[in-house]
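Of the protein chains in this complex, one is absent; all others appear in place.
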Amino acid sequence: MSSDKQSQPERHRDLLWFLLIWVVASAVLTPLYIIFVPLPANGNSNDATGQHLDNGVLDAVAIPAVLLVVCFLAYAMVRFRQTGPEIEEGPRVYGHRGLQNVWIVVTSVLVTGLFAFGTWRILAPGAAGSGQGANPLSPASTKGGVSPLPVQVIGQQWQFTYRYPTYGGLETPRLVLPYGRVIEFHVTSLDVIHSFWAYELGVKADANPGVDNVAYVTPTRPGGFDVRCAELCGIWHGYMFARGRVVTRPAFERWIAQQKRFFEPVTHYLPPYSDSYLPPPLRRGG
Amino acid sequence: MNATEPSLLRRLVGFNLATGIVLAVVGYILGRWLGDQIHGASLDYMSESGEDDVSLALGYFVGLIGFLVGLGFANYPASRLIGRPPSLPRPDAQGIGRYFRLTPDHKVVGMQYFTGIGVFFFVAGLTAMLIRTELLQPGQNIWPPDKYLTLVGTHGTLMMGMMTSSVLGTFGNFIAPLMIGARRSAFPRLESLSFWLLMAAGVILLTNLAFGGFQTGWTGYAPLSEEGVSGIDGYLFFFATVGLSMTLLGFNLVVTIVTMRAPELRWGRLPIFVWGIFTTSATMVLAAPVLTVAMLLVLLDRTAQTTFFYPAAGGSAYLFQNLFWFFGHPEVYLLMLPGAGILLQLLPVFSRKPLWGYRLAVAGMLGISLVSFMVWQHHLFVSGLAADLRPFYILSTELISIPTGFIFICALATIWRGRLRLEVPMLFCLAWIFNFMVGGITGIYNSDAPSDTTAHGSFFVMAHFHYTIMGGLVFTFFAAIYYWLPKMTGLTLNKTLGKVHFWLMFIAFNSTFFPLLIVGFLGMPRRIVTYPERWEFLNAWSSVSSFVLGFSMLVFLANLVYSMFIARIPAPANPWHSTSAEWQTSSPPPLHNFDNDPTIGDPHDYGRAPEPHTPGLQTAAEGG
Partner (left out) sequence: MAARIPEPEAPELVARNLAVGARLAAGATTFAFLGPVFAYLYLRSLNTADLWHPAGVDPPLLLGTAIVLLTAASAVVLLLASRRAAASRNRLLFLASLSFLLGIAAVALQVVEYFVLGFGPTDGGYASVFVAWSGLTAVFALGTMLWLETLIAFMLRGGERDPSQAIGPRFAALAFYWAYLAGLGIVMWVCLYVTA
């Protein structure tokens, strides 16, 4: 420690100043960020609302962490900068057991906390709108008796179509959903991998050929939403989008009756409803 | 050593790049011809498509062999097969010619990597500019969608394939042996082979443009990659070859570091940069073969008609995703660890203070490379694959933040109360801390499955990994260039241009990618050629910034050309006042690296004469 010209109190002053700056910055900026940067969409469905909450929690951890580094760098660059030809040596400090252990404990606690939170959020409310494969955890609200509305999402190059198995296997290129009822999406594909992304509803599930990928959502207010393909699926991937609508139950019934009438002539040519559709087994060469 | 000069004729037709190219072309033609024979003989369904993947794959393969034979890689194996004794090749001491052939000199290979990767970095950067030009405005502007996707794929693939080897190939090969006091590397021929394979791979990838491009992105998910045009063969062959090259590169470095350290250099005294190289190489040797084989399996599906990834015939699309990310996730840490090594090596020098918490930093690196093999399914949170395992992958992914945190605390505490000298390499290092912080924090949003529901497949992810790769790896790569190029060439890089380069790059980089984080959370998916008008402002902002970012690279190029070819100011013997072993020899180092045995100090040496060795790591790392 011979070359350390700073005295003990001076050293502590640096640390205190930095901590003060960081704490104040975090206390001011974190709430501001959480309030004013409301991403992603909020309030349209249980999943969207849930994800909004998740992001808020993550923000509350992330913003102070970023600020820690930013304040630190700024403070250090201003306070400890040296110029001029004379090279001065810093103190010979090799480490600090205490600080090291505190750091390990704090990061471990944070990480475990985030893990516990994330796991709870993915287990509790029907997997937060993400695709869960063929054997899903069903959301609590469907256990109460009201059956969810199954909607099959079929991806193909380069469009999604939708089948409503409880309405005679109707297949339509438009997606309309009633609100207030649990929707059970069954996502599959006829060719390559697509991904069904209903942005405002907070739903994303990959469409794999030969796979039934289930995702749940309960829309909570009427309105339009974007449907986009979120997995590169070939040349026209960029054009694979459409609008969907969430409507009231009576409006939904009216719409579906009209669709049934409209598609009546073709519906019975469709293959029977099933979890996934594969072309007949293909045997080439051999 | 003082062999007679070979005749001019010998030098021209000897085994060098020119011969390699000639034989590559011959081999390519031969392979295509061979493939056409096979094709004609059996797989007649192919004539319907008008494309012959068998022929193209064989063309690439035989062409690659021809290239290597032309460079002289067959000579030694052939001589061994007829019973000649094992031997070391003789390095050329002088002459520009040694950069164009098989060389056993790790320093020449380092320079080869530097220039070769540099060229491909600029090509890939150019494609990035073209992508951003298309996205300047909504609507389809300058490219039809298939060309656009080819550009995106070529950019991503070239960057990933090349930049993974950037630090290892350049500084791992050149500097690490010097730091450990070695006079050569353990397997010089393999080291050289890894370089030439990489270059051949880069050219193979670019030929995809002649065969319809590839519209799969760098991830090449099957079954999309199985139905596509022949350009995809180039992509597959590129990654297969790159995987092989990376395996060899890592292999040579691991063995070199294990066996060829100076006698007194125990593991606990290894410079932290060498630890970074070591952990990266070890991870690479294990992860890269998975990539090669995964690509070969897709190639088999496309040529021999196996059905690995074809669900209608007994395969599975998930299989490819699993194999790809089992390589792909360690891969992203292959991009991060060398950067951390450079950072922790350079910070002490420019803070005039020993590295804080050496052991913690080493533990961090080891921890990262270990855990990186256990997280791959976090790329598949919404895929419907093994949904019950998601909590495990959330946990393992977030666990990686702990060792990453070690590296952060070591970096920050090293700076604290130092005597910071904001030289160009130091600026790039400080930028790493900021950029990687953003990259790491945005990573938390991806690792948390509920919030990943929105982030996955969007521009958010795209911006996130640019923060980690470009903001992490590429910034430290530049730090290392400014720091070690004087060592490697004996010439000084211009400081003013360096600072201009840094500030332009730092500001433009953040201004390019920060808006893309937002646009991703607003709902913009990756790899789309057009987008709704409501995202125009952010995209236009990002595009314009990216042009400035591209311009900053030109500033660097100008600096390089000016300093290396015009100004040519000799570098001082030890411009940064470091006592690490690589500065104890002349710049550039002589053929056998050291005229006298270097003094290997301890990892805390950075600026003053090594003290008579008292600290002992134990007390050094934990005291104070």
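Order as written gives the chain letters A and B; numbering starts at 1 within each chain.
By our rule, contacts are C-beta pairs under 8 Å (C-beta built on N, C-alpha and C of every residue); 3 or more make two chains touch, one makes a residue touch a chain.
Remember, it's a predicted structure, so these values are computed and weren't measured experimentally.
The chain we do not see here touches A, B in the full complex. From the options B:259, B:496 or B:596, the residue with contact to the unseen chain in the full assembly is B:259. The omitted chain makes contact with just one of the residues B:148, B:218, B:239 or B:308: B:308.
Shown as candidates are B:148, B:318 or B:428; the residue that touches the absent chain is B:318.
On the side of chain B, the interface with the absent chain consists of residues 1, 3, 14-15, 72, 75-77, 80-90, 102, 104, 186-187, 247, 251, 254-255, 258-260, 285-290, 292-294, 296-297, 300-301, 304-308, 311-316, 318-319, 322-323, 326, using the contact rule stated above. Although one chain is hidden here, its contacts on chain A can still be listed: residues 210, 278, 281, 283-286.
Just so we're on the same page, only the chains that are shown with their structure count from here on.
Taking the mean of the C-alpha atoms as each chain's centre, chain A and chain B sit 30 Å apart.
Here chain B touches chain A in the complex through residues 42-43, 45, 145-146, 148-149, 215-217, 219, 221, 223-224, 227-228, 305, 310-313, 316-318, 351-360, 380-388, 390-391, 394-395, 398-399, 401-402, 405-406, 408-409, 412-413, 415-422, 430, 433-434, 437-438, 441, 444-445, 447-454, 456-458, 518, 521-523, 525-531, 577, 604, 607-608, 615, 619-624, going by the rule given at the top. Chain A makes touch with chain B in their complex at residues 1, 4, 6, 11, 14, 39-41, 47, 50-51, 54-55, 58, 61-62, 65-66, 69-70, 72-73, 76-77, 80-83, 87-97, 99-100, 103-104, 107-108, 110-111, 114-115, 117-119, 121-123, 127-137, 187, 191-193, 195, 197, 199, 202-206, 208-214, 226, 228-239, 278-279, 281-285.
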